[in-house]
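And then chain A:
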Amino acid sequence: MPGKVRVQTVINGEQAEFLCEPRQSLLECLRDVVGLTGTKEGCNDGNCGACTVMLDDRVVTSCLVLGVEAEGARITTIEGIAKGNELHPLQRSFLENAALQCGICTPGFIVAAKALLDHEPNPTEDQIRLWLANNLCRCTGYDKIIHAVQQAAAVAREVAA
Partner candidate 1 sequence: MAIVFIPALLRSLTGGKASVQAEGTTVRQVVENLEHAWPGIRERLMEQDRLLPNISVAVDGEVSPMGLLETVGPASEVHFVTAIKGGV
Partner candidate 2 sequence: MSTQQYTIVGTRPIRHDGVDKVTGRAQYGADLQMAGTLYGHVLRSPHAHARIKRIDTSKAEKFPGVKAVVTAADFPETPERMVDLGEGDTPLSYARGNVLAGKKALYKGHAVAAVAAINAHVAEEAAGLIEVDYEVLPAVLTAPDAMQERASILHEDLKTNEFGEQTSRVSNVSQHFRHTMGDIAAGFAEADVVVEREFNTATVHQGYIEPHNATALWNNDGRILVWCSTQGAFVVRDVTACLLDVPVSRVKVTPMEIGGGFGGKIPVYIEPVAALLSKKTGKPVKIVMSRKDVFEGTGPTPGSYIKVKIGARKDGRITAAQAYLAYEAGAYPGAMVGPGAMCVFAAYDIANVMIDGFDVVVNKPSTAAYRAPGATNAAFAAETVVDEIAEKLGIDPIDFRLKNAAKEGTRRADGPKYRRIGCVEVLEAMKNHPHYKAPLGGPNRGRGVGIGFWFNIGLPSSCTISVNGDGTVNLVEGSTDIGGTRTSIAMQAAEVLGIPAENVRPTVVDTDSIGFTAVTGGSRTTFATGWAAYEAAQDVVRQMKERAAKLWETDAASVTLERGVFSAGDKSMTFAELAAKIDATGGPIVGRGAVNPKGAGGSFSGNIVDVEVDPETGKVTILRFTAVQDVGTAIHPSYVEGQMQGGSAQGIGWALNEEYYMSSDGTMMNSSLLDYRMPTALDLPMIDTVIVEVPNPGHPFGVRGVGEANIIPPPGAIANAIYHATGVRMQRLPMNPPAIMEAIWSQRD
């Protein structure tokens, strides 16, 4: 059995440390080692986006990142999107727009959408669809998800203005 590696990282703004085998993905480490189960596994080969997290400034599918790659990095998961008791505008918007049905893809969508709005506050529908093309949803047909992102963007622009 391969020896375990100690990884020091920042998860959702907090210092974190965990032990993992080199073969364990970041997804596995987040869920099974650190206990943050909000990030989901849908395919384990980068094709569904359910495991989307931020690794530094990049949107990544954590199933294709090794746990050891988190060393020295800043990771944001769904658990880090709300500010304490306050939902992020995207989370509120998903609820108001009924942009989820079974909810399994929702964490991945929210992390990915937040990354979009963080660097493009006024995205077009096409830009939203392209950005979210790696997040599969089987329940909604995407319509209400796109509307939710558009509404959250509008709300954020209003607040900023």
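With respect to how the candidates were assembled, all candidates are chains of the complex that A comes from, given by their letters.
Criterion: a residue touches a chain if its C-beta (ideal position, glycine included) is under 8 Å from a C-beta of that chain, and two chains touch if they have at least 3 such contacts; residues count from 1.
On a predicted model such as this, the values are computed, not experimentally measured, just so you know.
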Among 1 or 2, touch partner of chain A in the complex: 2
Of all residues in chain A, those that touch candidate 2 in their complex: 1, 21, 23-24, 31-32, 35-45, 47-48, 50, 77-79, 81-82, 87, 91, 94-98, 100-107, 110, 125, 128-130, 132-146
